[in-house]
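One structure follows; several queries about it will come next.
A selection of the complex's chains, in situ.
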């Protein structure tokens, strides 16, 4: 499963360990027949989620390959329960790939953390032109620095946060649900939300019961509910 | 793959995410073509291990089902990078299954941490009889407490450390190698060594290059080398 995200990014499921039934099996080891719920598998998953018994969901593990702008990657890497291997700009040259938004957002007076899309076409055009030019200039300086012999690790300091990077991410379903709680939410930045939505789709496809139980009992965000994924 | 371990225990591989090639792919994302080693896959794994670039090995993940005495489980659970779901004696009744050694070890004067097997048959018989009787008495008391109505969570406080327990363990290859460094070693207790050896066998079977590189560059223990697993 691979999804395009943003203008040049992607999210790709590389591999998966287990499924809904992995959580069921792990929980059955814990509780034996002593668990007070019905022993039906789906019911058990709902019981676990409702009572915040989250460890069984750690036995479901996903590996993703992600291509995303650096400012998104920086938010992503704050999630410490998981494994990352990211492309290094010390060793490899950055390709000419930058995130250029197709819209512009403004801050809102009432809430300094909020940003909303603007309709004003003039402003949008002016802003996108500024962004495009700034990024082109930065990339030209980067290429120039490499050309005259400056080390890659040093030349890259002029590169903008919109530069695309890539990484492998291995994460268990419990940590992934925490990611969705924080990033599949209107308080998260728009760009990381787009990845979170695709992660939710993959999660739903691969672990439908766990996903359903998550939405019902554990999800604290606001953009996944009521949406047809 | 399932192995019998000790008198009544087992180690069973439930599932695995990835293989040698998962580490290779993750490393390639990190280093691109910038890596200075040959791009042959096996060579790359040896390069990573030699230079202690261990994160790529986190993308290989194992789930084991383990049955082991509680004093072994207590050592096992000290390894925090991994996921555990253990049978609960609060909710389920302990079956009549206890570890009874088939040998006896004595402490050594020169090294308080060492224990060696004794040949003395009389001592062995006397010790095993004491152990057997103590465990039988404890179990009888446990059953008696349950019979008169004491809660399982309370009755179990008389149970001995040799009681068998079961758990699910999901662990990545990097953390598993750390486990082997500490437990597949003559300084570890004999009983947990037996499990570590079987884990090493499974690891070798599933990730032969990673295992070979681990033994060559990273392994700090002393019981896996030169042994035909």
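For clarity, chains are labelled A and B in written order, and residue numbers in each chain start from 1.
Methods note: a contact is a pair of C-beta atoms (placed from the backbone, for glycine too) under 8 Å apart; a residue touches a chain by one contact, two chains touch by 3 or more.
Predicted, not measured: the structure shown is a model, and the values here were computed from it.
Trainee: Copy number for the full complex, please, knowing 2 are shown in place.
Mentor: Taking the entire complex into account, the copy number is 4.
Assume only the chains that are shown with their structure count from here on.
Trainee: Just curious, how far off is chain B from chain A if you go by their C-alpha centres, in Å?
Mentor: The computed centroid separation for chain A versus chain B comes out at 34 Å.
Trainee: Help me check something: in the complex, which residues belonging to chain B touch chain A?
Mentor: Where chain B meets chain A, its residues are 14-18, 22, 25-27, 29-35, 55-56, 58-59, 61, 63, 65, 83-88, 90-92, 152, 166-168, 170, 172.
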